[in-house]
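All protein chains of the complex are present and in place, except for one that has been dropped.
All chains are identified by letter, namely A and B, in their written order; residue positions are counted from 1 within each chain.
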Amino acid sequence: MNRTSWLLDIWYNPKARCGFLILGGLASLAIFGPLFVSDPSLSVARPHLSPSWTHLLGTTGQGQDVWAQTVVGAGLTLTIGFTVGLLVTVIGAIIGVISGYLGGLTDELITALVNVFLVIPGLPLAIILAAYLPTGPLSMVAILTVTGWAWTARVVRAQTMTLRGKDFVRSASLIGEPLWRIILVELLPHMASLLLSTFIGTTIYAIGAQVGLEFLGLGDMGSVTWGTNLYWAANDQALLTRAWWTYVPTGVGIALVGFSLALINFGLDEVTNPRLSVDRIWRSRLHQLGVTPTSLTAKVELRSSTATSNSAAEIANKRGVRDE
Amino acid sequence: MNSLHLAAPPSSLSHQRDQSQRDQSQRDQSQRDQSSLGWLLIITLCCLCALSCRRDRAEQREDVLVVSVEQHSSWIRNFNPFSPNARRFTRAGVYEPLMIHNSVTGELTPWLATAYEWNQDYTELSFTIRRGVKFSDGTPLTPRDVVFSFMYLQRYPALDISGLWSIISSVEESANHQVTVILNEPFQPKLHDIAQHIIVPSAIWSKITDPVAFTNPHPVGSGPFTEVNVFRSQVFELSRNPHYWRKGRPAIRSLRFPAFPSNDQANLALVTGEIDWAGNFVPAIDRTFIAPDPNQRHYWFPLVGSMVNLISNTQTPPFDQLKVRRALSEAIDRERVVEIAMYSYTRPADSTGLSDGFQKYHDESISHDYQWADYNPTHAIKLLRDAGLRRDHRGWYLPESQDPISLTIDVVSGWSDWVRAAQVISHQLREIGIDARVRTSEFSSWFDRLRSGRFELAIAWADDRGSPYEYYRWLMGSETVKPVGESAAGNFHRFGDRAADLLLAQLKRGTSKAQEQALVNLLQRRYAQLTPVIPLFPNPQWGAANRQRITGFPSQADPYAPLSPNREPECLLVFDRLKPRASLAHGGER
Partner (left out) sequence: MAFVFKRLALYLIALVVSLILNFLLPRMMPGDPVGTMFARFRGRLSPEAMDALQQSLGFTGESLLDQFWSYLSALSSGDLGLSVAHFPTPVTEVISAGLWWTLWLAGISVLISFTLGTALGIFIAWRRGGVLDQTLPPLFALLGAFPYFWLAMLLLWVFGFQLGWFPLRHAYGDDLEPGWTWLFISDMFRHAALPALSIVLATLGGWMLSMRNTMISVLGEDYITLAQAKGLSSRQVMLRYAARNAILPNLTGFGMAIGFVVSGSLLTEIVFSYPGQGYLLVQAVRAQDYPLMQGLFLTITLSVLFANWLLDILYAVLDPRTRRST
């Protein structure tokens, strides 16, 4: 099977494509938008003006332009979100692969640590860390990485354990390839879709957690991000003053990012999960034939011999996979 | 991966019944599926309906004052008047002071003491204790209780937060129901602190072994509200003292305190009319609070809080130069700061740096003579050049430096009004070419920087404690200056002036009213000459009232006391005047 064929398939998956388009739009807004808007922290007009042509989304309680704040806020928020997503995926993948491939005592220890981090509630830990660390984007990345790596490590470990028994990995280790080569060349590429899926999941988590922490006033309040926007909106009592425009755009922005990422994950799931995809193909065939599919008709099951029996995204969706 | 495979087929597979259902139509099936979903929806909706039915709210009693002070998610029971974390009104409600300093009128109102008197050289302060005062357990309040309350701080120095015993040498009961406080040295400005000391019953407190860790769950005091009859984490109630010494007072039955963890929540309750008296910051108050019921609601934000300053470390260049400090001051458009950071609830400071709490000392001529508190960016640039700074496209340079000046304004991250003020100021400073950035940090690290003097610019309050002596001492008194690196209790800008020291010493020694005025005028002028700090705006005292059930609140038209439940002894003056509306109609039943 072509290892990367799913990458193309994702693009042809309508859900995923929709997700990519939304995300792309938001990302380009975050990258190029700041060139076209005024300084978001500058007070340009009277506080709490409702949306108008001069201020598309009105002004905040401090007289700042909400549109400018939303656009500029996207930049730092998404940067931190994707950085954390990447970092967590890399760290989680390395730990997970090492743990799963080496097995034995190392595995036992790492697994114990991973499980411990999984059961310790994340947000309280993040709040405490944020209280001790100096504020700033670096601290934020550090906090979110520390509280988020364990899940990826666990998923990657589970996948590594399956791959470990496969012929191509066995033979690589028999001909004496060094560990790093086995990990980088043999193992990791085979779980690319899994990594992508956890990357997406982690990014959603990172953006949510970051916004949450900043909403509590635990980030750098001097910077403009989506979290600080909501913090200030709450601080200026947007609800009470009925200034819905100060918190709705940011909330929608966050939701759109999360939604687009979720759509991509749906698509990835449909493409890489043989059961879901076979089911879907079967269904559309039936549809062409004019048969309405029901629970009884769709019992066709291809036991795929090439793909691993469970898809990446499916694993990622099952949050608490137990290993016995 | 094993785990991902699903459980083995259930054993029920073997004892399956007949095959007759085989030909059941798909259509039936789908209907049944849908009906089960339908049931689920119906049940959910029913639950929601049941939940959303309004429970009949128990009618709020006409004579209960609902107050919003302190923001906590749940109440912790603590009525120890010596504890800084006691519930609000413990120190002015459950217990009472000898006299009350009214920050609006600037006068001392006699309370548990009917009069005070200094001796000739301001070393002995005598109070005449009111007769006929009883504690809430019915025992009389005697001069002995007063002496005991002072001596208590000596016995437990940890309780002596305002440091009374650093200047008191002894406290004695004297003839004619009097108590005399003897000081180490002449110290007139300490009058307020001494007169507002809380009086507790000696019979009870002498038995407390660890008053620091004591939470006094069932307080016995002389104040108007002493009975804690409801105390839950969400709400508590303080009810009338059956033995209160002021006849027929208080006219309201009790004070009720719902717990509001945040301003948002307190304000929602204020707007919906659930709260009678609030001391929290309300944005756009005319629109949000007043508009729904302009006849019954009012607010009054007198500017009697402490002055908010932009302080610079005056021991490090370039802030050791008067011209630089003034340039910064003239670069700031205070109107804009006040409008954006404070919703125009306050006014820009002038060059005297006095808040309205010191109105009676304010010398108008000084703000005409010194205009460095007015916005004048062109003059600010000139001042910087005069100070010997160079400028190019990258910014301003110190005389010998290669790198442009880059400044940090330190603010506490949670203090949003100041953060906003700092943001506006940093923009305005950048407009005259000074690169100033805002740094927000947690209170402790911010405070550490200020105390040790390791900061460039910061927004901070001025310590005034209600007396001009304390105000100027912490602004310009040499004795309060600590070297950079050493922790200071105040005067974080580290500025001292010999001339001011002499004036302060005279003020401390005690003077007549006219002399005091003259001394404060001189201090004001000294301040305007030296610009030790850059005053921004006086802090308002937040106070809003809803007169729907209870009347008699102070207002701008009737300024007998501040309209802020946060002003502790002064709220006793308010409690005294509050009346339920019902009793107005019935001509007062009590």
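A few remarks follow.
FYI, a residue touches a chain if its C-beta (ideal position, glycine included) is under 8 Å from a C-beta of that chain, and two chains touch if they have at least 3 such contacts.
Note that this is a predicted model, so its numbers are computed, not measured.
Considering the complete complex, the chain that is not shown touches A, B.
Checked against the full complex, the candidates A:F20, A:W67, A:F215 or A:W232 give a single residue touching the omitted chain, namely A:F215. When the missing chain is restored to the complex, the residue among B:Q371, B:T408 or B:S445 that touches it is B:S445. Even with one chain removed from view, chain A keeps its contact list with that chain: residues 15, 112-113, 115-116, 118-125, 127-134, 204, 208, 211-212, 215-218, 230, 234, 239, 247, 251, 254-259, 261-263, 266, 269, 273, 275-276, 279-280, 283, 293-296, 298-299, 301, 310, 314, 317-322, 324. Although one chain is not drawn, its touching partners on chain B can still be listed: residues 3-4, 6-10, 12-13, 16, 18-22, 24, 29-30, 32-33, 36-37, 40, 44, 48, 50-52, 54-55, 57-58, 72-74, 76-78, 80, 83-85, 156-158, 161, 212-215, 232-235, 256, 258-262, 265, 268-269, 272, 414, 442-445, 448.
Assume only the chains that are shown with their structure count from here on.
One finds 43 Å separating the Cα centroids of chain A and chain B.
Chain A meets chain B in the complex at residues 41-43, 47-48, 61-63, 131, 134-135, 158, 161-162, 217, 220-222, 232, 234-237, 239-241, 294, 296, 309-310, 315, 318, 321-324. Across the complex, chain A is touched by residues 1-4, 26, 30, 263-264, 267-268, 271, 282-284, 287-288, 336, 340-341, 343, 413-414, 416, 419-420, 423-424, 427, 437-442, 445 of chain B.
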